[in-house]
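Complex shown without one protein chain; remaining protein chains in place.
Moving on to subunit A:
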């Protein structure tokens, strides 16, 4: 009962201080929301993936080979550590649909003989699985079906191994193997131009002359099995059949992209929420300290009439907890809302049969707990002052603030207007508050810098990759490596202006204990279309014998130019050679290695072979070209640079717009929260001085100017600090985002800093306007009648 009047005071304080309380609550809410968003999305993605993998028996080891007899499967199954193995036929076909003019491909995957058995099982969305004995029925992937409006019962034609076949769709499905369905040669999933068809085994065997044989192996490991030993054992078995490059999940495309996304989320959770919580703690500290300073007489009175210091301190903590509670509730709402939005973005990239943004109470509970802790940590220091205050001292008014030691001499020597001197000394007098306000605003700038750099770096990535390195209009990839005659043929396709052959040789590179499975690309020494770029972005001449490694690969293998690496080719004669590293190149997509074409062919010992051609086309004839090139006998798939870039840009543009909107909002919350609170406190402290100045004849504008200038100094000092912190965060993000799949170039232009500062300054100006109104309403006479 004793507490009741104090509790009433909490509510009254909250009503009076609501704009400041709201500003703090919003910063806390941003912390809560980003925690929920990051941890929740992480949990949602990884839990969903884990459940999907388990329920649909996603394989652990994957291997492609040329052709192996089905009898080999029994040997694989008998290997130590293998729980289940499935021999499949996986081949690329070309879908033909009336609404599909651009080159497209379709991954044809054989289904096990027994319906619904085997690994990488399908999740049927619609319809049914094909009859195992049918030679027409297929199930197609859901995204492709949606992109083309296909339904069970519809028919379509697919070119397989050069022959056009009509298939009829019996069902629409998803598979854990293709959560992230990236077409061959593409940088982003494009469901219009890439789909998967699951086909009865016999039909594929017939189409690709693989009766009694298989071309792809998937294996599930027994619990506790040693993956690398199983992979080695499998490689030994399949090597004679054109295999030998078995990989685990880490190198499976779909799985690896999901991993990259999870890593990015992990990085976000490490960066964003701590910033908000730190700023919120500083705001709580600032505001509460001022409130306690203002109420020291009341505190003294309360102590004098017998309230325990704990009860009084508890009162202030209650106020903070109430604000934190509001922030947490807002954060819950915002986090759930943003989470639902993120789940939608994920649904565009990843096909899951179910993806529910987490409602895990642990995620929410943790966010609430961490946030409360931050708020209380900010409050404790301030509340300690309450405990220390002896009642008698508390009841006597504070002496005028003592500015003696505050660098007064320095400020006195510089010729300044007195009003400027006032604001400098005032800032200096509260170093902790000034410092934390500067840091707070700097954090807002930093968040923006750390998010706004990405469009520039993506443009840079596109520029380097497509206008400097891979300048071809189209790349034709052959189904298998062919004699140079195939290259000669392609020169005669309609519209071809320039043609350059390339050879892609899968290989395992080893240096010491490090090993990477990659594709070595051979190209003519004087290549003009597909070029290899030095770190200064100038094209590199191909060395006579050595390898050029991408920076990422060189780092992964820890090799420097001049050193030698072991190369084990994974197809053809499977030669093992040792090659010198002649240079390091830049490249942002995947791990890459390049050689001069003839040198590569000598090294493999497979003779003169080409894997495809890079072409420059006469734009006027591109339609005719595509029609001929797709049907050319050796063609496996075409990669049209314009389409790849357009898709890459469109996909990223959409997400980056969303992301930047969110980040701008978050930064604005911080900037407004810090500037508004700082200004309110400054006004509360200097209101009396400012009113005195009005009495002395200073105009409203002059007095407002003093406070605004003080804010401006804080905001201005925060800019360079924010740029620096943002730069650091961006660098850390680049490191966190880089994987074997892609690396992000670090491109930070002055316009990034400028935009970040502009947004934060705009937010600061808004807060300043709100304060300016209050200065106009200063009560001149009241100030004169009362002591502080």
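Just so we're on the same page, a residue touches a chain if its C-beta (ideal position, glycine included) is under 8 Å from a C-beta of that chain, and two chains touch if they have at least 3 such contacts; residues count from 1.
Please note the rule applied: contacts and distances are computed from a predicted model.
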Chain not displayed: protein name in its UniProt record ("Quinol oxidase subunit 1", "ATP-binding protein", "L-lactate dehydrogenase complex protein LldG" or "His-Xaa-Ser system radical SAM maturase HxsC"): "ATP-binding protein"
Contact residue for the chain not shown (choose from A:135, A:419 or A:684): A:419
Contact partner of the left-out chain, one of A:113, A:401, A:483 or A:762: A:401
Hidden partner chain, residues of subunit A it touches: 399-404, 406, 408, 412, 417-419, 421-422, 425-426, 429, 688-689, 692-700, 702, 780-781, 783-787
